[in-house]
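Left out: one protein chain. Kept in place: all the others.
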Amino acid sequence: MAELSLTSIRKTFGDATAVETLDLSIANGEFLTLLGPSGCGKTTILRMIAGIAMPDAGEIRIGGRRVDGLPPEGRNVGLVFQSYALFPHMTVAANVGFGLKMRKVPRREAEDRIAAALDLVDLGRFAARYPRELSGGQQQRVALARALVTEPDLLLLDEPLSNLDAKLRDQLREDLRRLQERLRVTTLYVTHDQSEAMALSDRILVMRAGRIVEEGAPEALYRRPRTRFAAEFLGQTNVVRLIRRDGMAMLPWGEAMPDAQSDSAYVSIRPEDIALRPDPHGPGRITACTFLGPTVEYRVELAERSLRVRQTGSGTVLLTEGTGVALSLLVTPHPLAEGMA
Amino acid sequence: MSQSAEGVQIAKAGPRHGLVAADGRWITMGLGVATLLTLGLPLIVTALWSLMNPASGWFAPDILPPSLARAHWREALSDRTIPGAFLTSLLIGVCVTVLTAVLALPPAYALAKLPFRAKRAVELFVLAPLIVPGIIVAVGIGSLFFRLGLVYTIPGVILVQTIGTLPFMIRILAATIEGVPDDILHAARSLGAGPLQVARHILVPVAGPGFLAGGLLTFISSFEEFEKTFIIGAPFVQTLPVILWTYLGGRVIVFPTAAVVTFLLLAPMLLIFFLAERVLRDDVLAAGMGKV
Partner (left out) sequence: MTRLSVPMTAAILLLPGAGYLALLFGLPLVLAVLASFGVLTRGYDGGPTLAFYAELFGTRAYVDGLVFSTYLALVPTAVSLMISVPLAVLLAQSFPGRRLFTALNKVPLVVPGIVAAFIVMTLFDRGGTAARVLAPLGLDLPKLVRDDWAIGAVMATVWKTVPFMTLIVGGAMASINRDVVLAARTLGAGPVATFWQIQIPLALPGITAATLLSFIGGMGAFAVPNLLGPVYPLPLSVHMYVNAFERANWGLVAAMGTTLSAISCVVLLAYYRVTRGLRAAGGAR
């Protein structure tokens, strides 16, 4: 277990820049997530840390030791591939034991550690099976056990849940979180799924086109994003332009911003932070209503734009299309840094 | 595409990460020298033999012939047997390719797409001609053909060569057809195409590269086939390899004429080969041969 730092890391493929000059650090035992859309360079970063891709420039340190010149086998990191990359010609036990064999761990000790690792992921019964005889979720857990059994300084996970169906994903997400809390291994997790990122992480880095756009703890990032990209990537939101009138900042439906000292032109308002009240003379009108069970989603048409609004709780009455509504804020919205397209 | 992209990445990764701890240029140089010795040199020496001047000869201490002439080329090409053999080889090659393709397509489809019980056994049986040396096939079939009046005839040679080309063709086609998703075949059926129309409009075009590669491979192996042709056809059916054999296997070895025949044999092969280099993709060929 150790901290990780990347300094001025850069990677291009031909003319295409996969990772723009980038700094990143993870504290010992921290669970950090790289969150971003597909193709933004997440896998490339993991591969450079693991030593199976070479950065064009920059420095990588694990536990203070510079590793960017070392081959992968000299770095002591555990990497779980998106495709799991299990060895098809080896049993589950042999897969998990491979790293120990390479480290010349004595047989008896290796057997104990393999058994312990398989118990950790609850696969003790499957030791003698071949990977193709396992389900996707089980294969994923073998990959995890294989990466953990060597007690790596750093655990790297590349979208480990993305090939699983939704139910299994939720369960494995919880298992993963518990495991990490128990082992406290420094972990860098990569995903494009914002709910995974929020559920698992101590801290999230939001990436876009090879750059880090914003970072923060899950709650702060969700509730007080600074950038439009992060606001929109972490769940749904309404990015709203403030109208300045008489030194007051007004929301599109005419309500004054409660905390008008901000001089930002845009705010992000989450759909669940707007309250609706039926009012035939109100500024809004319902144009779509989608009942989702726990929540109801509305599209509300204002004079110049439409907004998403979400209501929860079984107590609310469904508002039908065409109903006029008045809107009000439930919390103070957070201003966005300006200039973000 | 993705493979070449991967290649770029490995190149950047540098010597530490490749298995061969060498600079790319060293590999190029090593392979260049090896290719020159094993491919370039033989071709040059063969060319020199075919251009040897019969007046001055080319004897022992001379590394290069003292003078060159086109005499052997002229003689070989004016003599009817060699151009005739070339045409015979060509005709047989084309017939074998067509016959092989027609016979191979239906079973390849069945092996690739239909579930039936004895599949493994059929696969093995179809491959069996590869497991039995060609000379045994030819000698075994000889007596049968003798009774049918097929020995020493071009149809007999075509039939016996097809035994050897069918297994590869079935394998290559089956591997290619396996790669065509069932869904697009089903989609065509649901859009109103009958089985033959699906084969014509969907299967053949989509599996095109495999067909081309299999066809070219069949033609090449027919063109260069010697043993079965020799036993069933010689001395009346004379293909280029059979002629070459008579120049090399007799009491007097006629190097210059043999060299001319060698070039006549090689020219179409190399032509096809370089024209079709893209078609004869490694993965298609390996799919046909890489699993028994």
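The first chain written gets the first letter, and so on, giving A and B; residue counts start at 1 in each chain.
In this text, a contact is a pair of C-beta atoms (placed from the backbone, for glycine too) under 8 Å apart; a residue touches a chain by one contact, two chains touch by 3 or more.
Computed from a predicted model, the values in this text were never measured in an experiment.
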{"item": "Interface partners of the hidden chain - shown chains only, full complex considered", "value": "A, B"}
{"item": "Full-complex contact with the absent chain, from A:Pro55, A:Pro72, A:Pro252 or A:Pro333", "value": "A:Pro72"}
{"item": "From B:Phe86, B:Phe211 or B:Trp245, residue that would touch the chain that is not displayed", "value": "B:Trp245"}
{"item": "Interface with the unshown chain - residue positions in chain B", "value": "3, 6-8, 10-11, 17-20, 24-25, 27-28, 31-32, 35, 38-39, 41-42, 45-46, 49, 59-63, 102-104, 106-111, 114-117, 122, 125-126, 128-137, 139-144, 159-160, 162-163, 166, 170, 194, 220, 223-224, 226-227, 230-231, 240-241, 244-245, 248-249, 253, 255, 258-259, 262, 265-266, 269-270, 272-274, 277, 280, 282-283, 285-287, 289-292"}
{"item": "Footprint left on chain A by the chain that the document does not show", "value": "47, 50-52, 71-73, 75-79, 81, 83, 85-90, 98-99, 102-103, 130-132, 146-147, 150"}
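By our rule, only the chains that are shown with their structure count from here on.
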{"item": "Intercentroid distance (Cα basis), chain B paired with chain A, Å", "value": "54"}
